[in-house]
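One protein chain is absent from this view; the other protein chains keep their places.
Note that the chains are named A, B and C in the order they appear, and that numbering of residues resets to 1 at the start of each chain.
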């Protein structure tokens, strides 16, 4: 479920949804005799179990079964955290696949001759369909039912950390959602100041890279030299699934603070030569594990190329979210190979014992603090910048994570998409978070249409990273 | 694929689609070196096989793989009937599930303990996913790609009659389409004279119950005392999936000829007490096996109830498409139990040896032919009407088909949905087809919201048929 | 009012409009006690006069007065031709300006000193406002009231031919309509096969240059290599005010028959170098005297230039509607200066006494008639073509009408707009009308953006005509 910031949004959704589902109540009310207690004690659970069974079996015409599902949905919304967990646990453990049916179907496959094999496999496939799909699948026909399923999955994801049974349920719901949220069924829509306020407030709630501080901040991001695009599902018209914010500028931007400065003058977008993707946010936790970002970037590049023929460069201005933590580890680890003893010494000296990231970060912070005169020292900055840039380049280009992929998650995302690690930017993000995560550094990933396929293939196949000469030089340092 | 009547429509779709896909050609052209020969001889097939493999494996970034799929789609459209069959046969036989993977996964399930069982089943489910999905699934992201898949399935259905391999492919594509065409993702839209001509011409092409003869005929069916609704998929905005035509009238209509009479005066729809559903057509052959009709009727009843509070009765005016053939069989079958010897005799006498449907039909036709004076004989009509009505009632209420369900397919559809067999109508459809199929008889099925669930449950569970007193009396005769 | 072809359209409009206005009847019914007799005899007229007076005086709140206007509108629609004329005659003669008020205001102006002059003039302006505006103006707030006023004006125009009083009313309504139909308030919209059928049937009804024969003909004119644009008023969304049909082609078209050939292949519009405006129709007779055509052409040229950068040439393919009649006059007039005696002789010889247009037209017709072998004679055609082309060039470039403007009305229209007379086309329109009006000849007017202003100014100021070298040479002959 969405975090605190969007709590009121979700409350509102829920309230509207309840009202809409209650409108089906002439037919639904009689299914469940009285709302169960919030914690769903055993006695009440038994009744609910029966109701789930009735819905899964699907007696009666389709419209009546839909009404049953609505009643169960309303019931669920009336439960507290404990009750919901109990509800889902029952669904997960008692309404999965039927073991006997599966075993029989397996036997069928094993005994089938070549000709009969295909249909035996089809029967096995069917036997492996969990029974809960008959309940969950019905919610799509309810008002806002798709959004309900997405938020339900978000709730499952949280519970699944502790309850393995629910994980299988959550994974299967992801599969179901994956079909309904097929990329081909989504709309790519521009979001601007003409968009409904009901949609724009979602951007404020969901922006996860550089928080939107106010409606004025938002308006600045939707100005005539900015573009914002999102993927939308037809059943959730005011709910972006993912959205990207783009600035149309001249030259490759190195500082997000400049981009977000509300006082900065607008430029005529038709004169811009560069499109900077400075924020990409996934908006729906319940769709975790279903990927949209790759497609989004390509589609937006296509659209912008068409609308602004002057654009020559498409690049991101991205955070390096794991850099500070990694550097901290390196400093602590005497054996760290990516940190030369000279660098270690330089940094330690500067930080007066800055052997951890916090101190170093503090040091960097003070450099940029106009009130901290002692450190407003160009010589000091120079001394610091050089090792830090080298280390960041090493982090992005050399540090490896699971299975040999780039350790930094943002790097991994853009490299998979075929981008090239292009340029590091000193003091590109002076926000608190910027200092905490990456000591203020940012990076540009460059998308060149002609190289995307080769870059992506190389990275996916062999973890070969496309890099600019400058980046490579920095890393070699 | 659509029949002859819509051939030009489909040609146009295809032409636009080719043009759109060619626009992706900067990236696609190099994938396939030269269009293969239409019949796809072995040599060319080998190259195509390689290209399918590349697409299924999915190397490169997502956008590049999509371009590969577009190239394959264009290639397919350039083939002749033989070439297409060969293409699909290869896809079906070589890009299904991998037997070894399945076998290994089966073993995994069999060896799993209780705790590991769920994830072993999940792996087996995955192993059972045919590889062709990686190709077919990518078409959704192409312009009009969803419509392409629907029409491709229609083509598969035809081929599958003779080629069992293709049947498995066709069935699996139905499963995929089933997820994308989930009823909850569809729009119910009213179709009227304000609708785009590009949509309205589809009604003319797809109407399958009472053919639309001209744009004037169509306009008459969209008049202010008529309503037409269809289900639409967001990716196919001008393609109805199914549509229903409704007349707002006073009293339950018994003659479709009256309803379709362009010269008949309009009534003020707000004064109507009855909504007559006189035509329901499935529009997309490629979606065969995915059911929408049930939901459509309920939703339209809800909408009309809301817009026209005066409406008291919701009923169909339906054909009885299998009646003439069944009666023919009964007349030929000396042992037929539903045909009393008195009836047999009466009919035979009338038809001067009318022991087959054709003669009888001819007789009925002549009765209604003003130029055939000899037969414009009320006595004769009376003599004929009584046994015919009895037999039709028996056909609908008593004759059983596969698994005990009603023999008549239209009856089976409405009974499943919870309707009641309400009234037979003598000479309700005097069109050629009307005489051919049901000797001019029609029937009303009545939808009463309060009874739908019970009726449907009874029919689905025990094949118990809801019937009016009058119908029952007729059948008992 | 529209002509016969659109009679049913208008009937439908009227029927809907009556129904809508009757919905205001809770408040309206009591205003007028009983519908007057259709012919509006004196007795009934007296009652109506009182009702008009009440509406013009405008007692009660605005909404109530609107309801009175609705009641009067319904009453009007219930009258026959005689009754309507009587109604309008009363409105025109008794609800114009008040002479005393005007005279007093004139005196006020005459007596005003310099300082007071402006406000005295303002009072006079007010005094000159006819009282009927208080009634007519209220119709805009009724459903479809603006369309009602437009059609009412069409009716006035017909009556005004015989009834001078009504002419003043008609002229003043044109002034009112002129303000509401200010060009800046109109929408320029593309019309295509996606447009509502309710709009497309209007094209069929209103096309006045090359009649649309069927829905298939219409569809052909809206194909992917065609464009159709119209001006629309926000209150009449499905009623074009004027529309233009454009073909995207290569090279300047010389034959409308080729353009309208449904069997001709489509071309990819992005490859076209020329846009041919082959039909412009004013759709609303009631807006006669308010000009839209000039603006329409410029705006469409701008739009097409933007969408299809390959377009180099914008030209019309126009009829020469007055040519045949003019030539007929020339042949009959022994003194005709534009017809040399050599040409006269040549044509007369050919026509075997063809001294009138009918015979000549017949001759031209036979030339193109494959069954009339005697005349399928290239030599004859050659002999005919040369003098005909010369005479047509003279007709367009030299023949003068009222006030020195071009005699041909279509020529006058395009020359006023800044076009250049570019090319005559032999046998460009072989339809019956084409032969009747212009012996099958057509003409291209060329719109060059860089020359429009100068051409237009020259023509409007001095009747100087922009012409191609070829046209000039032809005319000099």
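Criterion: contacts are C-beta pairs under 8 Å (C-beta built on N, C-alpha and C of every residue); 3 or more make two chains touch, one makes a residue touch a chain.
Treat the numbers as computed from the prediction; the structure is a model and nothing was measured.
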Among shown chains, those touching the left-out chain: A, C
Absent-chain contact - pick from A:194, A:334 or A:382: A:194
Option touching the unshown chain, where C:122, C:342 or C:473 are the choices: C:122
Listed residues C:190, C:224 or C:294, member touching the removed chain: C:294
Identified contact with the non-displayed chain, of C:264, C:460 or C:473: C:460
Touch list for chain A against the chain that is not drawn: 16, 19, 193-198, 200, 215, 219, 224, 238, 268
Where the missing chain touches chain C, by residue: 27, 59-64, 96-97, 99, 102, 106, 109-110, 115, 117-119, 121-122, 124-125, 128, 137, 139-142, 145-146, 164-165, 168, 171-172, 176, 179-180, 182-185, 187, 234-235, 294-295, 298, 416-418, 452-453, 456-457, 460-461
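Definition applied: only the chains that are shown with their structure count from here on.
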Chain whose Cα centroid lies at the greatest distance from that of chain C: A
Innermost chain, where centres are averages of C-alpha coordinates: B
Whole-Å gap separating chain A and chain B, where each centre is the average of the chain's CA atoms: 41
For chain A paired with chain C, centre-to-centre distance based on mean C-alpha positions, whole Å: 59
Whole-Å separation of chain centres (CA-atom averages), chain B against chain C: 48
Numbers and ranges of chain B residues touching at least 2 other chains: none
